[in-house]
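Note that one protein chain is taken out, while the other chains of the complex remain in position.
So that you can tell them apart, the chains are marked A, B and C in the order they are listed, and the count of residues begins at 1 in each.
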């Protein structure tokens, strides 16, 4: 059996030389201010046991990891009907590219690129109207088994003030009639969900249902169907890391989702969920040390799905 | 335990209504002539047991499935050095698009699109020169445990006479200095490897090493390292089905590779290899019934990797 | 010497069979309501003489023809410095494409595509602030020698309510730091300038300075330098008709600018200015009958610049 505490110590040691290699996200001031030298990691098992290293209580902006939660909610509500508005193919282009959107008539390639996540949030807005963000946050609290989770107002306003590319995206999609609610409402909810603050413990717990056929193993609550859980995992594997999704699948071999805040979540089907945090990013916008830590994890444990 | 003969009967029955939905590849006469109503499927276990349905002895043109063999050979020889010439990201574009190649300076996005497979074959040509095709064919014979495998000369000549897009690709790549051998030599080998004829039994056997950490379980021969086997599997998952790779991962949830001849191979890590054949293609160029049969297989057995 | 009244009669007769061939712009309700069967044309000479056919007093929405006025103002103020923010190459893509903008870092290819016109209007906003639109309108009144010109408030609001693509464009350009003023201010001025209503007489007069080395021949006022006038003409020739600019140059052989309202202005250097109006558009968004009328004009008079 794996000695997780020892494993995590090894990983922590081996990633040290990489602390000077990446760059903290700097497109908004609120994100650029974080201490670049942070590293924390949590392994969460089905029986409630967890193992960690670094400051696992340090909350960070979850950013694009929020897309997993909103896609889960939308898939739960709409089922296959959702695919008419968001496809599930890798995009093969940097994460905020408008090119593909234009050639494909406003249908984003998948829900994990910004365009697709915005359409997903719009689909939730059609259901929950003014309380859409509240529903998203409540869902995250429930899957994390933690009522204390909040969003960061400064980051939210910073995103709003600098979100020209996302505003371009949502207007573009609207021009193809694939946004059904007022642009301002949808984009606010989208930026708020990106500004939610969580730590590695909370995020690792929140992903357990994806590792466990759609059921939260700590509460036995059915979140989604087994088939839907598998499909979300496959989507994280093929599309979870922008234009480095292939590389992540290749090196780590686990379904995962990264955010420019520096977090990455990963799922070991039928076994556990993992979250790693380190804010320095590689050139594709994913946590450089987080990616390496997960690569070391699967190499040392043989837990790649392949 | 799964009752495979019963399972295969069920699948065979359930795919019947789809026999009028697809279209046999018609870009070369030699391929368009096959009987469109064929269906065969083989499940190959590590202990040598196999289960099948349909005419498992019917050989068909393996086409792009050959890319798995050449990539395996090139990865075995060059290791990570190979990535300087071929990337491992999904392409997000139809399989023979020149656009991405031009924007990315002649480095194909992965070895399973035509451009990447041509570079892979070129890399083997640098080693084996005039006997490159012979080496590829011998490797296939070895992994299939079958010395009788040949290529179809009519299909080969038909490909040569109609391969303008592939000729465009190889010239384009050459203009970026990413083809090192004479164009005519490389393209001939490439078209020959696509013209190799195999049946579902041979192909299922030939993929066992990828399911078994790089070792052929029937002969215990080490084909490649465990790590390389996992990486090839991850590449099949993210890039194995052209612009429907996400959809295949989403619905089937297994590493796989399709060819326009109508074959699809799939790998269940640590358990088995599967091959299905049915020549009618869907709009993305993959076997329509083959894809459905594999989707039914993982749904019924729960053997998706997710 | 040309008998202009007879010439215009001939043209009017020859374009009759085309009245069922085009389609009135329908992306906003306010534009789609116009009578599709209109045709008017004015030839304006330097000595004040003008010749016309059809209802030359019928005002229509000038739409993209306004781009000639704003570019003239911006070139007059910034000179060559302006080229750092807007290029002067044909775009080779439909008029509202975001693709090229993304590949060229937010620098629009020319001031006559929407993206370039928006940057032009932004550059004027940096000078005139809140009174930018007033300045534009005053300039148009002056070059038209007509103080009565106004914009249509219904069309303006209709544009604002449906302008998602232009909102996408301006946000995209802003993300590259090539918009210097608040998005809402710039886009409002832009939509107002598109909503200006003019008739063929006013528009023909307003273009005389471009035919006459930058000087309004009716008032002898110097509007811009001779060199700048020639450059605006060359830009109208290479970029004045979206993705049909080559075709217009080929068939008509005069510098010109069209608008989706159905107007086209054209310049015969050193001789005259012409305006034609007919609201049915061809597939590239230019007045179908207007283009034909101008082709007939140059064929019959030999006044092509080539």
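The definition used in the following text is that a contact is a pair of C-beta atoms (placed from the backbone, for glycine too) under 8 Å apart; a residue touches a chain by one contact, two chains touch by 3 or more.
Quick caveat, the model's predicted, so the values are computed rather than measured.
Counted over the whole complex, the shown chains touched by the missing one are B, C. Of C:22, C:52, C:90 or C:106, it is C:90 that touches the chain left out of the display. Among C:245, C:258, C:278 or C:291, only C:245 touches the chain that is left out of the view. Note that of C:23, C:58, C:135 or C:231, the residue touching the chain absent from this view is C:231. In the complete complex, the hidden chain is touched by one of B:18, B:167, B:197 or B:218, namely B:167.
Listed here are the chain C residues that touch the chain not shown: 87-93, 100, 109-110, 227, 229-231, 233-235, 237-239, 243-247, 249-251, 253, 255, 269, 299, 304-306. Taking the whole complex into account, chain B touches the unshown chain at residues 97-99, 102-103, 164-165, 167-169, 171-172, 174-175.
Criterion: only the chains that are shown with their structure count from here on.
Think of the whole protein's Cα atoms as having one middle point; the chain whose own Cα middle lies nearest to it is A. The geometric centre of chain A is 47 Å away from that of chain C, both derived from CA atoms. Residues of chain A in contact with two or more other chains: none.
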